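In this view, the complex is presented without one of its protein chains, the others remaining in place.
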Amino acid sequence: MQATYLEAIRQGLQEEMERDPSVFLLGEDIGVYGGAFKVTAGLLDRFGPERVVDTPISESAIVGAAIGASYAGMRPVAEIQFADFITCGFDQIVNFAAKCRYRWGAPAPLVVRAPSGGGIHGGPFHSQNPEAWFVHTPGLKVVQPATAYDAKGLLKAAIRDNDPVIFFEHKALYRKVKGEIPAGDYTVPLGKAKVFREGRDISVITYGAMVHVADEAADILAKDGISLEIVDLRTLLPIDEETILASVKKTSKAIVLHEATLTGGIGGEISARITEKAFEWLDGPVVRLAAPDTPVPYSPTLEEAFLPNAMKLVEKARALARY
Amino acid sequence: MQATYLEAIRQGLQEEMERDPSVFLLGEDIGVYGGAFKVTAGLLDRFGPERVVDTPISESAIVGAAIGASYAGMRPVAEIQFADFITCGFDQIVNFAAKCRYRWGAPAPLVVRAPSGGGIHGGPFHSQNPEAWFVHTPGLKVVQPATAYDAKGLLKAAIRDNDPVIFFEHKALYRKVKGEIPAGDYTVPLGKAKVFREGRDISVITYGAMVHVADEAADILAKDGISLEIVDLRTLLPIDEETILASVKKTSKAIVLHEATLTGGIGGEISARITEKAFEWLDGPVVRLAAPDTPVPYSPTLEEAFLPNAMKLVEKARALARY
Amino acid sequence: MTAVANSTLLAPQEQAEAGLWRRMLHYLFLQREVEERLERRLYRQGKILGGVYVGRGQEAICVGSGLAAEPDDFLYPCHRDLGLYFVRGIHPRQVFAQYMGRVGGLTRGRDGNMHMGDLGHRIVAIISAMAASIPVAAGTAMALKFQRSRNIVFNYFGDGATSRGDWHEGINLASVQKTPLVLICNNNQYAYSTPLDKQMACAHVVDRAPGYGIPSEIVDGNDCVAVHEAALRAAGHARMGLGPYMIECKTFRMTGHSAHDGADYVPKHLWNEWAEKDPVIRMERRLLDRCYASRGDIDELYAGIRAEVDEAIAWAEASPYPDPSTLEQGVYEESR
Partner (left out) sequence: MTAVANSTLLAPQEQAEAGLWRRMLHYLFLQREVEERLERRLYRQGKILGGVYVGRGQEAICVGSGLAAEPDDFLYPCHRDLGLYFVRGIHPRQVFAQYMGRVGGLTRGRDGNMHMGDLGHRIVAIISAMAASIPVAAGTAMALKFQRSRNIVFNYFGDGATSRGDWHEGINLASVQKTPLVLICNNNQYAYSTPLDKQMACAHVVDRAPGYGIPSEIVDGNDCVAVHEAALRAAGHARMGLGPYMIECKTFRMTGHSAHDGADYVPKHLWNEWAEKDPVIRMERRLLDRCYASRGDIDELYAGIRAEVDEAIAWAEASPYPDPSTLEQGVYEESR
């Protein structure tokens, strides 16, 4: 069955709620309204107000309550209306949820869903990609699917996982990306990257919406005889070093691509790991392509200049190929 | 005149308050009590309760109020009692302060001081090194001094700077590190790293308390005939790429060292930049030494195992030297 | 309003009142008209790409209180307080350009919609996070107090924003420090789709004021004059050094949360009930009842505003998009 990225997520939520009565949702406007992006549309009718909880505008309480409910045996899935507002619940995520298992053996099996990313003219506060903060927080898992199939499979795996998972959904993909979804239950394991497209010359390590950008660039570059291999990380923490290194050892060249701003983004982490562990295989520097170090601008001309795209990647890849 | 790191900071505050009536301090227990670490001791008596403001336990309001006061022409210096609690004011820092100049041309010249770092048996919530989150936030400047001289000079520069500066003070250095401080007014420019120790064989790029760890390691390694060059970043954002690259081009080998946990730490960023921009000078992979990806543990045995130290660096350096 | 039928017949105090009320109507209608164009024309024509949030039905709150502010008081509008900008002298051109992402907008295309401010005019731009402005406004008020300024700060927020931690922290700090802060809540009974009873378990937002030891009052938020008077009381309190003061304006959002929202979750009867309390019409009636303006005056006023708005839209559409090469400018002072 074909489903959009958004429908895949909704299916994932619904099936997990059917499968396990301890799964419930909480967040702003997720019930009656069905969520700002309508991801949870219909779930209130199906499961009632105790399993689809409309909350006040209280991100810290949303995350905190999810932690507390998990201590009572629930499996909460919290929605942050836009990933940009995750900063309002930051302490609960990075200090409470992330550290409780390590400190006193109290797992907090919860999922925080957050629509992230730009390309919808949302401006500085409806477009951010804040994943790197969480990747730097031991105790969390961080996920960002690129396809409908993965969106559903990873979400189900995240809900069943016994650690807190921050699940970024790229909002520009919600309705743009469609894919075949198997009829039955399936999960996509956390912590495993996927070779999205095989290639010979350059590995592009990326995730989320940028997987499709890389794919577009790969089509263009194929005509030049440059063959990109695209590694879709899927899970950003823990990082699947094995798949990354296997690809880079094969191609000997790597570009790390992300939509988040460059400095301190997870591109640095991946580049560093590649250099540390595959230095002798490298036929050129590991190159990064990311958004520049600015807030996400609103105006279409600026946003276009801000976001990485296929042509920017093509340029980087051509230069690297010549190296 | 000799001064400890802590005294140097206090001098910096006092002199700036004397120089500029718009400079004022706000934070928890900074007035009557003089601050949890006594950094602000004596300043209430000297400047009165409108310039040394004891606040409720409200990190978000502390940072927010600093922003708002800056709009009215003040130069606020906010203290977060422990850097670990900066998460409670996170949104104000990364979304309000960091973005206002870019968005609507409203500079927020404020300083957020925060004692960070471990080694005092403070456990998971009194020992963290959260700088990488802020380094991934365009619009902020991030500073962490390693010496008494720099602590004072950087703090004064931060207070005079017209952008928001997050100023991490390594709490283990407060009373441990002493240095000569010139009598008159001086500043240390933001954005400029310093070669803390010259050497030939390996560049250690580091900052904060780890500068001293590197120095200790350098003494040990000198006996083996391995000469470390230590680059003290001092400002973490913007990163002084020039000084880093100059050192690495000289030594051809680099270790990035930080006390913060490894994954997603700023070591990745620095490693990536070195590889991107000095690949052809490298005679070995850029190596990172950092704390492992766990919360900061309390027990002495665990904390010791957690923190990078001279012997761990010596080992890394020896291996890299052999490369 | 170029001429008024009977202005020469009024006593001095009435003249002042008439002048004020006419200005009220002017700004009420200006906000109404600008937002009408933004939400129902430009947005639907695809000329505005981001979100459009308007204050339809709530204009009396920002206009009535904005006219109670002194020119050097700081204003911290929330996302439905467009009228404040006009009261402060921001031109509709800049607002349309702002929404369309043009360089002529207050943020020169960097940010969109109501995320605009101008320190020169002492209007501080919101960020999206609800209630984040409150601690910031508290800080401005604290600074003004330390500076022995007579100026004060007006901070605006919705009912939904009161659930946020920042709301609490900001008001608490402001009240402990006895800062000159006027807190104005537009209680429009919804936060996006969420009705009051899912947001708070108390009857009124001002039920929280005693928890900060600050005085408060409830006012009919659709009555511009009533709001104005309350704001004057609040401002007087704050200006005298007595600390924050909270006003809760009962009102209703006569549209969806934003331009894309049909607001099906609002019970139908509420639309009609609240349409009868329309603040623009009520202001018209006040003026007419007291003979401070004739129907003709009002029509003339509206025609003038419509023309101004037409021109402003044309101006904004002629304003260019920002040059992409400026993208990285202005993140820091050095990167100008």
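Residue numbering begins at 1 within each chain, and the chains themselves are lettered A, B and C in the order written.
By our rule, a residue touches a chain if its C-beta (ideal position, glycine included) is under 8 Å from a C-beta of that chain, and two chains touch if they have at least 3 such contacts.
On a predicted model such as this, the values are computed, not experimentally measured, just so you know.
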### Message
For the full complex, can you list every visible chain touched by the one that's not shown?
### Response
A, B, C
### Message
Out of A:96, A:149 or A:167, which residue would touch the omitted chain in the full complex?
### Response
A:96
### Message
Please identify which residue in C:71, C:89, C:120 or C:210 touches the non-displayed chain.
### Response
C:210
### Task
Have a look at C:164, C:228 or C:250 and name the one touching the chain we're not showing.
C:164
### Summary
Considering the complete complex, of C:202, C:240, C:303 or C:318, the missing chain is touched by C:202
### Message
Contact with the hidden chain only, please: which chain C residues?
### Response
163-169, 172-173, 175-176, 178, 197-203, 207-208, 210-214, 243
### Query
Given the full complex, what residues of chain B touch the hidden partner chain?
28-29, 32-33, 36, 54-61, 82, 84-85, 87-88, 120-126, 292-295, 297-302, 304-306
### Query
Taking the full complex into account, what residues of chain A touch the chain not shown?
24, 50-51, 53, 55-56, 58, 60-74, 76, 91-92, 95-96, 99-107, 138-139, 141, 161-163, 238
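Criterion: only the chains that are shown with their structure count from here on.
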### Query
Measuring centre to centre with C-alpha atoms, which chain is farthest from chain B?
C
### Query
If you average the CA atoms of chain B and of chain C, how far apart do the two points sit, in angstrom?
41
### Task
Hunt down the residues of chain C that sit against at least two other chains at once, touch-wise.
107, 110-111, 115, 127-129, 165-166, 331
### chain B, residues touching no fewer than two other chains
91, 95, 99, 102-103, 138-139
